[in-house]
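Every protein chain except one is present and positioned as in the full complex.
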Amino acid sequence: MNQPFTHPYLPNTAPDVKQAMLDATGAASVAEFYADVPDELRLSRPLDLPAPFPAEQDLARHVRGLLAKNRSTEDRLSFLGHGTYQHYVPAVVDEVINRSEFLTAYAGEPYEDHGRFQALFQYQSLMAELLAMDVVNVPTYDGYQATATGLAMAGRITGRRRVLVASDVLPAKYSKVADFVRVHLDLEHVPTVNGTADAAAIAARLGADVAAVWFETPSATGAVETALRAISDLAHEAGAIVVVGTDPIGYGVLTPPAEQGADIVTGDIQSLGLHQWYGGAHGGFIAVADDPTFIMEMPSRLFGLATTDVPGEVGFGDVAYERTSFAQREEGKEWVGTAAALWGIAAGVYLALMGPQGMADLGELLLARPRYAQQRLAAIPGVVLADGALHLREFTVNVAGAGLTAEGVVEALRREGIEPGVVVGEHTLLVCVTELTSQADIDRLAASLAGLATAADASTTPVTTATILEEQNALVSDAVLPLAPELTQEQNA
Amino acid sequence: MNQPFTHPYLPNTAPDVKQAMLDATGAASVAEFYADVPDELRLSRPLDLPAPFPAEQDLARHVRGLLAKNRSTEDRLSFLGHGTYQHYVPAVVDEVINRSEFLTAYAGEPYEDHGRFQALFQYQSLMAELLAMDVVNVPTYDGYQATATGLAMAGRITGRRRVLVASDVLPAKYSKVADFVRVHLDLEHVPTVNGTADAAAIAARLGADVAAVWFETPSATGAVETALRAISDLAHEAGAIVVVGTDPIGYGVLTPPAEQGADIVTGDIQSLGLHQWYGGAHGGFIAVADDPTFIMEMPSRLFGLATTDVPGEVGFGDVAYERTSFAQREEGKEWVGTAAALWGIAAGVYLALMGPQGMADLGELLLARPRYAQQRLAAIPGVVLADGALHLREFTVNVAGAGLTAEGVVEALRREGIEPGVVVGEHTLLVCVTELTSQADIDRLAASLAGLATAADASTTPVTTATILEEQNALVSDAVLPLAPELTQEQNA
Amino acid sequence: WDEPVIFELSTPGERGVFVTPIEPGVRDAVGDVVAALPAGLRRATPPALPELGQMRVLKHYLRLSQENLGADLNVDIGQGTCTMKYSPKINDQLIGTPQLTAMHPLQDPADAQGVLEIVWSLERMLAEISGMDQVSLHTQGGSAAIWANIAMIRAYHEANGEGEQRREVITTIFSHPSNAAAAKAAGYEVITIFPDAEGYPDLAALKAALSPRTAAIMVTNPEDTGIYNPAIKQWVDAAHEVGALAAYDQANANGILGITRARDAGFDVCHFNLHKTFSTPHACGGPGAGANAVSAALAPFLPGPRVVREVAADGAVRFDLRDTDARSIGSVAPFHGVIPNIVRAYSWIMALGAEGLLAAAEIAVLNNNYLLAKVLEIPGASAPYAAGRRRIEQVRYSWQELFEDTGISSEEIGIRMTDFGMHYWTSHHPYVVPQPFTLEPTESYSKAEIDEYVAVLAEVAREARETPEVVRTAPHNQTVHHTHHDDLDDPERWAITWRAYQRKYFGAGTPASAAEPAETAA
Partner (left out) sequence: WDEPVIFELSTPGERGVFVTPIEPGVRDAVGDVVAALPAGLRRATPPALPELGQMRVLKHYLRLSQENLGADLNVDIGQGTCTMKYSPKINDQLIGTPQLTAMHPLQDPADAQGVLEIVWSLERMLAEISGMDQVSLHTQGGSAAIWANIAMIRAYHEANGEGEQRREVITTIFSHPSNAAAAKAAGYEVITIFPDAEGYPDLAALKAALSPRTAAIMVTNPEDTGIYNPAIKQWVDAAHEVGALAAYDQANANGILGITRARDAGFDVCHFNLHKTFSTPHACGGPGAGANAVSAALAPFLPGPRVVREVAADGAVRFDLRDTDARSIGSVAPFHGVIPNIVRAYSWIMALGAEGLLAAAEIAVLNNNYLLAKVLEIPGASAPYAAGRRRIEQVRYSWQELFEDTGISSEEIGIRMTDFGMHYWTSHHPYVVPQPFTLEPTESYSKAEIDEYVAVLAEVAREARETPEVVRTAPHNQTVHHTHHDDLDDPERWAITWRAYQRKYFGAGTPASAAEPAETAA
């Protein structure tokens, strides 16, 4: 392309400098530096890659052209959730995490990267207030990993293998957790009743070999577990640890799991100030009490506050670094590596902006608008709510009575520019409503769905309540999920 | 809306704090502070403004909804120039000028705002290299103001009133300049020949009462003045000052006006790293030699380099501050105020990124692609180039021979998503081609215009060369401009 | 950072960004266009721009940015008269879309309905806020708007045949100096009124100055002292009585939004600074944005083009552009004004509404009077004029007493303030108040921040008495040290560009290796 090859990203391609540097090393050419790479392993041809765009304007045109093929949730009316959520991200959050100083730093030390330590310590602290727990980690990859690690911690602490899965779990999350812990733990799903944990069934299965009871609240269907306190008491009596997977978005109004008996609270922070990013922006938290038994089993970094040589000044550093794989290799707890620190900073900024009143207002909204949506959709003949649980942000409806399939609804409404929800059963749709889904948006969904139901009315056979309930109970184990069929396989394993 | 009223932008609306502050002032209420405002002047009702959007997400939805009604030059194929140009803005430029530190600073001092002084000193210095002149100001508002001030300076220096306008000038610019200087100067337009200055006519009009000869290069039609050196010599012989209005984008390959005899070089920096912004991002430069006679007539701030208490260190400050209206009020030179500093920083970053080779490459491209476009358009039967001048970036074509009007071409091509240029005469179109206008884009324009010409062919009467030339010569004085009809009025004044 | 001047970082052959290549098809068709340039038109030597890799350019400017103290980072109340309020980040984010940045001003108005609606709406909102009939948003800053004010006044009198008769403009010493300067640039004689014994604008002096020669009064109110002229209506009436117009510099409007309006006091024309009162960022000194608001009588003289709103028979609303008529002053700037700031100001008003604007004004005034109470507790500080009265949104204070006691000037205090991360403006044209400093806390700073600022002021004042050398030798904690500004007033030594510096200090073409001037300065 250009001869000799130069590039704005490669300053020392400038010919004179390159030669001067070669001279300083005493090498005749760059090839000398590769003396240890055997000839037989050398690639004898150029890599077969597409022709590049060295001029920035051409690159920009190319990539923008590709991205312009996308139609986002700003172009479509979206009721999609199922693990990635559409929440409003305040501009200040983006401003902070796009600062070069944060975006391009890495594993800095407490001095020249004091800002990173403080920002992440604050993230831990803000999350701790929201969760009412004293210890929160520097983010791990995502909520899947957080819960997997939380369960593994329970296994290591108790020395037991059985885990009772009390709630409905996202199939992909279940898949991840199952493969991650299967050497150490055996998962047993206890079917839910009416959307939430079956206390009696769990009580019956508890025993001295149970490491943990695993709740998800809100569950995969958005159901809030209401019997957490009661079941936690039972679990503790049996010597088991209560591990909760959650989304912290509701704890401005809802009682946090720690105040209902949970020992290890885990989850995802995508809802707290991160864009949807096609599912590509997740971070996981693990929260425990200030108890070395638990803390020493955490693999992640924990930033702590410390005194300095200046009275009254606070500094920061790593707590109990010797736990980690950095220090101990395979003798550490799992491992620690590059995970999701910047997303943690984002979540911290988000919580600082929202404050207690913002989180209370948002929590209330995430109860109220979905409830309204439930009312509107359930008013459509043949459409029923799939369970009677309390829901935050998400809920499921069954459209069988309207002569429709969930896939059919999705297909039809997409033609109107609406993503009506996620198909989680043949006739069951998971509908997500957030602060970005207005009353008018909900009304539009209801009107479109009602139109479909009417259209389908004449040509279908009625569906009994029995089939509806059957499908509801089968939600998790027989999930017809477009992207995560591993569930069946894993759960049957 | 909320009672008591609070807002994220107004921290001290928090009720307890507000009361504590009132207590500290000894005031019973805020009303006391307005004791000097007579009751008869008090507004006795709330302002009649639209209902606001205090929640940021609602504000964002509202404003984004409005802006979504726009269709930009990324959605349309644009050949529009005429004072605002579509050039590529490297990402680093936007990154730098969007830094909070630069964006939200103001009139800082050389110490805590050292960065601003250095960045603007560098802007001055980079422009100085491009223009081959020793002195460049901190940007004034725009190229209109810069040229107006340059001419006013020439008037003050020479004590004369007549200004010979040698080139075709953008009508709106002419309007601004004329109104600005009319108390002090008389403008006389000397009609151009074949797109550029008529040396003989200027020579004939030069005299001891001429303060300045004013060139625009590239001119309003994109024509490059080729006789600048010769006419400058004549002007200087008559004791007149040569003032040039220019766009510096071409000086990677073109000889800068200072090396052709210009004394005061002025112009706009929008082309150097600023987006189009619907015409809302302009900055003006004034460049002169390092001569106190000229410098002391400049109204703008000039940042200079100075030594400090530390040997080898350089600091910055205001050069000859006592010239300015800040120091002298009405005794200063015109005035100085908030103008376009951030755009100056942007232009500096742009030139630093481009370097000599980038500016050379771009200059060549801005000669080559428009030349190609001239060839393609002039190959269409009935379409002719309006002049034979050398053009940079812009040129005019006459479509009369194809039985078309310029308005008709615009109207027809807009239906195809093309903005073919700016109407500057009944049959004359000003076409702009930049590095963002590819060969394929030019070919598309040519094809569309050829299609129109064919369509028009049968139904029109032929137009003689005489009428074409007539229109060309009338370009400035009879301009049929959509937005700047003031020209006629001003020029006739 | 001790970041060099960018020219010192140059390495031959490094590239910051590539230009897209000229297509072979174009090159074949046009040949070598550079070689074909007419004699003398091809640049002989390339411009001596520096050559740097992209990351190094970025790093250089990021470091410079960290050597700058934006309002986002400090408690920026020391820049009185400048109204350093919060520029909401959401507004910066909203304007960043190509649907605004990539709009060309001559596109089909049908493709620009969003931006045109915003321009039109902001004009209407500012008309309501000022009480005026029509608004133009064309100018890039406050002084440019002042120019537009006087240009319209000039055109008005000319249209009435009084252009030759009315050759004087009256202003006050505490009005912004650009009022005087722009009037002068427009060809007027300027008469300046000083305050009365109380510090209020002197109505008697005004009346003495007014005459049939008066074209206009051009005044700021509240003035830069923070004093609201209680006789402002009498001022306007007096001007009108002699046939003069009254122009209102509303740069200091931040404390009176929703409280009182320009037109209600009888003004014919006024302007706002969107970068002060309406929150657009100050951008190191622009672009700002000006808004000129006028009465119906002056509306024909507004600059163009104008944005108009049309309602079709079927109720459809359409925004369009309209040329002005012959009475207009014509074009004052390219196209339609500083669009990014117009959208920001629109967004700011829409975030607050009528109730919010009033609250902003009231909190700004509360903050200012709270600050006033605190500053007056510092020994050596005073607030000249209007003793014991409340102020509106700012106060011009004086360190005269401290100066007499210690010899430490306001400027020295300002430089020492920087060592505490605080900005304090030392330029206070005119220097009528001795050892002046002007503080304007706006509505954006919390009580805790105001307290912090005052605490630093008090600490520096204490230093001035107890350890004056510390103050006198400041700055101690900046990226640059005490700079020899006397170089900058000497034509032999000033260096306004790097090339001039090289030439004057090292002889032309010689690279810099030290900062000492060469013997052979040109």
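Order as written gives the chain letters A, B and C; numbering starts at 1 within each chain.
Operating definition for what follows: contacts are C-beta pairs under 8 Å (C-beta built on N, C-alpha and C of every residue); 3 or more make two chains touch, one makes a residue touch a chain.
Treat the numbers as computed from the prediction; the structure is a model and nothing was measured.
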By the contact definition given up top, give the residues of chain B that touch the hidden chain. 6-11, 13-17, 54-58, 90-92, 94-95, 100
Suppose we count only contacts with the excluded chain; which residues of chain C make the list? 1, 9, 11, 14, 53-56, 58-59, 62-63, 66, 72-73, 86, 88-89, 96, 421, 444-449
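The rule is short, and it goes like this: only the chains that are shown with their structure count from here on.
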How many angstrom lie between the centres of chain A and chain B, each centre taken as the mean Cα position? 49
With chain centres defined as C-alpha means, what is the inter-centre distance between chain B and chain C in Å? 19
By the touch definition above, chain C meets two or more other chains at residues 14-20, 51-52, 54, 58, 62, 88, 90, 92-93
Going by the contact rule already set, what residues in chain B reach two or more other chains? 56, 60, 64, 74, 88, 90, 95, 100, 435
